[in-house]
Structures are given as structure tokens and as C-alpha cells.
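Each chain you see keeps its place in the complex, though not every chain is here.
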């Protein structure tokens, strides 16, 4: 990806010489997601173009120099099928890491496929090989196929984090705004968390069909006014609004709507505002104070979310949910079309197979 | 208070006949607070004018019919010096009380001095007597003078609730926006909660002087631009913003400012938006999502906040803080002037002595 606004180009790059305790991953699948759309459009700040996109990938460890281990201290071996956490270099030395314990706000983080440039090495998955730098955290995909993992992909830790931050209680009605990959994984995790009912307001129909398979009761927002959507939520909730609403849309106004769809003393999680789409307006008396409402922004994810998301996929119940997500796989040469399909919402989940 | 926009008038009303398990309180002090200003202006919805204002009062139990007890089951006696929780009739039978356990959003609550009309009896403290209906919860003022209690008054449970909801940690820097009675009590409780530093942006100078006595480091917002205020907060916090900001102003824009004064992964409590003063604008990406911020509306208080606030006043450390609040006491005939003084900010805390 040469720069903002330009299509992705294929380039030949040399294979890196491995540092001590580094590895080379032969990529099986790499995700094409909404972030990649934003990256091509140039909507993210601080991206060191040109970059190799592809922040979430699976593959096989082709060569290892020195030792890399999992978090149980077990060494990885060449030939192991793994994925890795795209977020790298969380420092564990700064005030955010050590005192606030808010490592997703550590200023030293780097992200494969997003904040590493081509000059930093093979740090993106839309490539035949990814360079696993020393300290990058890999995880074995035991009992989880590449395709199942990719059905969730980057939305897995994001949605797990959001649902955890939502403090869902047994018997809650959770409302998910948006039916993109994060919305769908949020529906699945809400359902797995003990919500008695999961509602989803989203579009298009193709995604809502999957939302239903993942446990959601759905409403197509393109066919219903705000007033109708509100009525629908109230009807589903004994007239009081959702216990928890999780915003996964990216549209600023959806944050205010989320507050209004939620019952008094409920909670809203804002996880869809990944990039700057502008402002929204709200009434602090009616929307926050008198409602005794909590609104929780939710940024990124850490190793804990990633690890536990993979653990969850090993349970049959969870696997069933994500296996209903259709995948559109393309070769490396067709990646721009894949980005187009994601941008238009025509596919739910696209991926590249660089070695296919 | 005959109706919105009209001054308070003195009226003679008959003493009530006591129901079983009710009492008559001879009022010593009753508060004149910002809510009373709003009541006179007609800014609160659903007020059954004409009303007897005065929601927080102290007095002596003049007569009791049947038995009224404290929460330890001990009966009250005639002659006991008490205060009582103005919030009444929380039902403990509805979904909000029993399932959400959010009793401050119980739709059956009634509030002395605000949502009871003259037709409901002597249900306000700007009166020589208050009728303590069956079920109203009184508390003895053991070791706490009427004046000390009134120095906090209705702001005590409100501020205790807000600081509790703020989840202050040891070592935090808490920023309080506003130096009215709620702001001042919030400074005191934040300081008593283990904050290493409590900042306050407010005005006028007379209130900021008290804010300092209660444990605050202060800035007069009338003399500093938003940019200067931001710089001041950053300078006080190693450049990262307050760990927790508690909004006690009533100005909608202050909610957005609170979010911007707060560090990433911090928290904002909104407790000042007691009435509808309109909208504010914010950027959900920058102000919520990327910041990983929590914003918590905080409505009203319940018996627990009230009870523990009175318990706190019994500790010398806490008593010292509130004893620095100057009180302006007036006779019943001068209550309109007291409301004027509160409205103008010329006094910090005014009260009526109806039997003086």
C-alpha cells in the first residue's frame, strides 16, 4: 500500500535475516478488514506509508532462530501452525502500563500491518512471509482451523474486550448497533456471556442473516426510522430499553442513539469509533445524568483478549457461531478487489491467501 | 411556593393528624439550595405547585404516633434530634428496585420539598413543622450538630455517591469542575477517599477559598481560557490529564470539557446536570473511543449514601472539612432573599430557621 488513496501494489522484497529469537512465518491467510479500507483511504493518522497491510494472519513457522515460546514457556517449533498478536512493543515500563494498567493506551505500541512501514521489514500479512520480530507473541491454533479463526479475525479480541467491558449480566438484553465483523462477533460473545436476548440493528440483509445465526434478533435500519427503531427496542424490553448497548458502527450519531436505546442505569460501550468521523450532539441531563447511564469507550485489545478469544474458539458452542460467517478468499493479486468488496459491504469477511 | 416564577409566600396550614407510625418534626434548620432556585424558576418538570420547599432539614421529633425506628430497629423517641432522607416511597417492588438494583431510578419515588404538593401535607422544610409520613427514614444526629450537617446538606449524599461512582484510587488526581455546594462536598469526599491531589476549576473566589480549605488546589475559570485551564490540568498531572473528573457545574459544555481534561483510560462522573440546560457536542472517536474513557451519569442518592454521609461527619477529619463552609441563616420571612443569594452565588450555603 504505497500511500493514502492509492491501490495496493505487488512488490518483491528480500527475505529478512533473522535476529536472535525471531522467526519467519509462511502466511496461510491474512485478513482484509475495515481498517484496511480506512488505510487505503488514508483515514488513519500516523501511518508510515508505504506499508504492507494485513494485521491479522495465520501461517506456519517456516524458520526460527533462537527460541520463541508461548506464554506457558513452551518453545515453538518450525512447522507449527500459529497466529500472532498484531499489537507489538507494549512496553510494560510506562505509567499507562504499570500504574494505570491500561496497556492499550501505552504510547509505545506498534501494530503489524498498520503502524509499521515497509522499511521496518515484512510486518504485514498481505505478503508470502511475515517477519516475527523478537517479542511478538504467537499462539498455536490447536483445534482451530485457519478458516474458523479468520471468520472472527481481528474482530475477536476487539469484540471480546467490548463485551467484557459491557459487564453483561445473566438475563440482560444486549443491543448491538452495526452488523459488520465487529458487530457480528459482539453478538456472538454477548450470547455466549449469558445475555437472555441479543438485539441487532444493522444492514445489509446478508449480514443480518448471519447475525441471526450468531444469536441475534435483528432489525434492518435502512427500512425503519429512528422512531420505529426505538419502538422496536422498547417492545423487546418491557418498555425500558436495552440493558447494555454496544456501538459497532463508526457513525458518530450512533453513539447518541445508543444512549437513547438504553435503559436508565444501563451501559453503553463505544467500540465502533475507530477513526474520526466527526462530532455528535447529546443532552447531558437527559442522556447521561438523569439516566444514571455509563458510557464506556473501548480501545484496542491486549494479549489477554487475544488469548482467550482463541481459547473460546476451541469450545464447540463458540465454533458453531463463527462457522456461520462466510469467507471470501482471494489471491494476493486480487487484494484491491477484496478491499472494494469489504468497503461496499458486499462481503462479510474477506481474506488473502498469499501462497495459494 | 405558589408556582413557577413566583416568590415564596408565607401561609398558615393546619397541623396534621398523625397516621399510625408517623411523626411531627419541629424544624430547626432547612436548606436553601440550588434546587430551590430551579424550583422557583420553574425549571424542574413534574413539580405539583403549590409546594412547600425545603428538602433537607433537621429538627426535633415533637410527637410520634405508633413506632418509628432507625435501621437498627431502635425506636425513636419524642425529643430526639434527627434529620431524614427526603427521598421517600422507593418501592422495593419494581424492576428497577429488585432486578437492576438501581433504586434511584425507581419510578415511584417521591421527594419532600420537590415532588410533594401542599395538598400532600407538610412535606417541606420551609415550615415550622414537617410531617414525617410512615416509612420516611430518620437518622439521629449523634455527635453531629445541625450546623455541621447543614454545611453539607443535600450535597452530602449526592457527592458521596458521585465520588463512590468515580472509583477513585489511592494516588489519583481528581479534578472537580464547579465550586458550588456539590462541588465543595465532592472535593472533600475525594480528599477523604485517598486521592493524592484534588484539583478544582470553579468560581467565584469566595467559594474557591473554601475549596482550598476542603483540600482542593484551585483555578478561577473566569480568569483563564479553556486552553489555559487545559494547560493547568496537564501541568498538574505529568501531562496526561486528571485520572478522574467529576462534573458539578450544570453547564452542558462542561461535560465535554470534563472528557478532555481527563487522561486516557480515566473516568468522568456527571453529577451536575440536574436540570435540562440543553445540548453539548463531542467527538466520539477522540473523546470516548480512542481515549478508552468511561463517562458515568450519577443520579440522586439512596439511603446508603445518606446514612454513610452522616457516619462520616462523626469522624473528626471529615467534620473539620465541612466546618469550613460558612452558613447564612435567615428567618422564614426572609427566604426569598436567601434564594436570591444562592442564585447569585453570593453565599455558599443558606438555610432557614423556621422556628427562630
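So that you can tell them apart, the chains are marked A and B in the order they are listed, and the count of residues begins at 1 in each.
In this section, contacts are C-beta pairs under 8 Å (C-beta built on N, C-alpha and C of every residue); 3 or more make two chains touch, one makes a residue touch a chain.
Please read these numbers as outputs of a predicted model, since none were measured by experiment.
Asks: Tell me, please, the full copy count of this complex, given that what is shown in place amounts to 2 chains.
Replies: Total copies of the sequence across the whole complex: 4.
Criterion: only the chains that are shown with their structure count from here on.
Asks: Using CA atom averages as chain centres, what separation in Å is found between chain A and chain B?
Replies: 43
Asks: So in the complex, which bits of chain B are touching chain A?
Replies: Per the stated touch rule, the residues are 95-96, 99-100, 102, 104-105, 171, 238, 240, 243, 252, 255, 263-265, 270-300.
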